[in-house]
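For reference, the structure I am asking about is given below.
Every protein chain except one is present and positioned as in the full complex.
Each chain gets a letter, A and B, in the order it is written, and its residues are counted from 1.
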Amino acid sequence: MTSEHWLLHVEQLTKHFGPTCPDCRRLTGPDTGRSRCPRCGTVWACVDVNVQLAAGEVLGIVGESGSGKSTLLQMIHLAIRPDSGRIWYCDDGETPRDLLALDRYEARHFRNTRLGIVYQRPELGLNMRFSVGGNVAEKLLLAEWRHFGRIRARTAELMAKTELPPERIDDEPATFSGGMLQRVQIAKALASRPALLLLDEITSGLDVSVQARVLDLLRRIQWEDGITMLLVSHDLGVVRQLARRTIVMKNGHIVEAGLTDQILEDPQHPYTQLLVSSAL
Amino acid sequence: MGYVAVRGGAEAVARAEELVECLRLMGGSTPLHLPQIRDQLRHAVSRAMHEGALYAPLLAALAVKQAEGDSIEAAFLLRAYRTTLPRVMASLPVSGREMMCLRRISASFKDIPGGQMLGPATDYLIRLLQPALANEDMSVVVRAAERYEALVAIGGQRPGEVGRFPKVADYMRQERIIVDVPPDLAREAPFDITREPLTFPCPRSARLQAMAQADTGSLMSLAYSSVRGYGDAHPTLVELRYGYLPIQVAHPLTGEPITIGEIEATEAEVASKAHSVVNSAEPPRFNVGYGFAFGQSELKVMSMAILDSVLTQARIGSLSGESGPAADEEFVLLHSDGIEASGFVAHFKLPHYVTFEADLRVLDRARDHHAERASRLGQLVDQALEEQR
Partner (left out) sequence: MSANIDQLYNFALLDEDAKRAIRRSLLKAVALPGHLVPFASRDLPIARGWGTGGLQITLALVTPDDTLKVIDQGDDESVNAVNLRRLITRTTGITTTVDTAAATVIQTRHRIPEEPLRDDQILVLQVPMADPLRWVEPHLERATVMHGEADYGKMWVYLYESVVRAGDLRIASQYPVIVNRRYLMDTTPIPRWDVPKLHMAETLYLFGAGREKRIYAVPPYTAVEPLQFEDYPFRTEYRPGQRCARCGAENAFLTTHFVADARGGRWEATCSDANYCAKRRAQAEATA
């Protein structure tokens, strides 16, 4: 891992919601089975989280809802600001920079050009009043594409790549099925050729067959483009299909990290053991 | 008469002004005296004052006369006048507790400390036109004065005496039924929307000031929407009081409070159905909304209090169920000012022929595009028919 080039290094990331009290930290965490302090009601979503992501790698984050995995993803997406910690980012051959030091304007630019995100609910990632093509085009327009014809051509290309019928470029998202909308989100996320793709429970709520097709698509994209991905899911089955490495989160803490196969075969933490036994 | 295209816009404007003046007096009736308007059109005067944000009954009567009874225009005249006045000093904070009440009611409890006092309520009037009002002379004025004294005596008070009462809200705060001040919105000095730019999110004082000078009808319609079905508000009237409030200033040299006069005002507090949790250690309470206006302006203060409570709930996230436009602070405050709304709606009477010409050129291009597409479609149909043959 150290010899590889790392793209993202999350260091001691902590985020809480609420007023906090002196007993907060003692009364929460995986050992207590709580994220919410019973005394003051503060939720500790992420506590001292460290993650390193190699360029081209797919990392899975598993955990039940409320474990802090989505908060972690949103912090990396620069949409939620952590209380403390750093998010180092390093393109190949460049000096690492702390993304949390960016001002809002720079952060917006970074998010537009280097990150892509796919949400569980398509209406979070798409503007349902714009056409499908317009949604994908937004990323290109933000990256200063200013030729209508070329934007259309690139959008059609992305639609083909994500197995969407390009002739439906001008249709409204409302006329698309759930699986197709996830592919529209993926097409949009890929438009600016991001360095890192963030995937937040993207197959939850889809039929098993539709889910398999979306995962196949992501595997192919990963294979073709070598794009780095961070995959958040409560479902170990989904993570094992894509991620070589996995971290397990519970009550805001990382309780286990390692190669996905290893975790599946020999889970160390009792929570992971429970997760594995229920998944298999 | 020409309009723009014809030279002589200045003359046209001057003549229009004269014509308006003529129309007011054309009927041949006796010109109105300001005291008549002040005394007999009480509600029109109150409305001009609270929407015009200036307490000046005789000037408001003048505004009502000049505006020929148009309430928004009358308020506009007062506001335009107010802006030219120097600000000599600010009064000391006024509390509704100090009000000499002519009327105070609560819907929350059957009996309240000090008792319910219906006072001059219009709520229970049978709405039948009274033909007798059509031909009144001075004798009715004399009779009314006698009757008033008698009525006050029946109410258990001596003439000229009006009472102070404890506030129902104070009791409810004591019992921890309602919150003290809606949380997170307190600010040291009150915001002044006439001196500071109103941007969002805004402090509660800015919200209350904006609503205090807002158009009654707009507030009513927004408040109505929030209690009717586009919102989850179901307010309970804690107390509504109407009467006279003494106004005090600090003496410029000694700092002693000095009463400089009194104003006629209406005040309301409502409790919201939604529970407010200040912090997890304290049990939930009801939120409150507050309304205040010059004169006897009950609809205005009720609407204002309902909206205040809805907006506070929306801000602290304690709204449950559907929230409609009345829960959007920006929407409510930016669209309820009568002077602003009327001005902008009316401005479409101004010439727009430059923008309309620009619109026409865009319409031309859209038509060309449409025709082009239609002819392309026609060609395809022709081609298909050709192939069939």
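In this text, a contact is a pair of C-beta atoms (placed from the backbone, for glycine too) under 8 Å apart; a residue touches a chain by one contact, two chains touch by 3 or more.
Keep in mind that what you see is a predicted model, and the values were worked out from it rather than measured.
Peer 1: Which residue among B:68, B:180 or B:359 touches the omitted chain?
Peer 2: Of these options, the touching residue for the absent chain is B:359.
Peer 1: From the listed residues B:35, B:155, B:201 or B:261, report the one that touches the chain absent from this view.
Peer 2: Final answer for the missing-chain contact: B:201.
Peer 1: One chain is left out of this view; which of B:115, B:351 or B:378 touches it in the full complex?
Peer 2: Result: among the candidates, B:351 touches the missing chain.
Peer 1: What residue numbers in chain B mark contact with the hidden partner chain?
Peer 2: The missing chain touches chain B at positions 3-5, 7-10, 12-13, 76, 79-80, 82-84, 86, 193-201, 328, 330, 334, 339-340, 342-347, 350-355, 357-362, 365-366, 369, 372-373.
Peer 1: Considering the entire assembly, which residues of chain A contact the chain that has been omitted?
Peer 2: The missing chain touches chain A at positions 104-105, 107-109, 112, 127, 130-131, 133-135, 137-139, 141-142, 146-149, 151, 170.
Assume only the chains that are shown with their structure count from here on.
Peer 1: How far is the middle of chain A from the middle of chain B, if each middle is the mean of its Cα atoms, in Å?
Peer 2: Those two chain centres are 49 Å apart.
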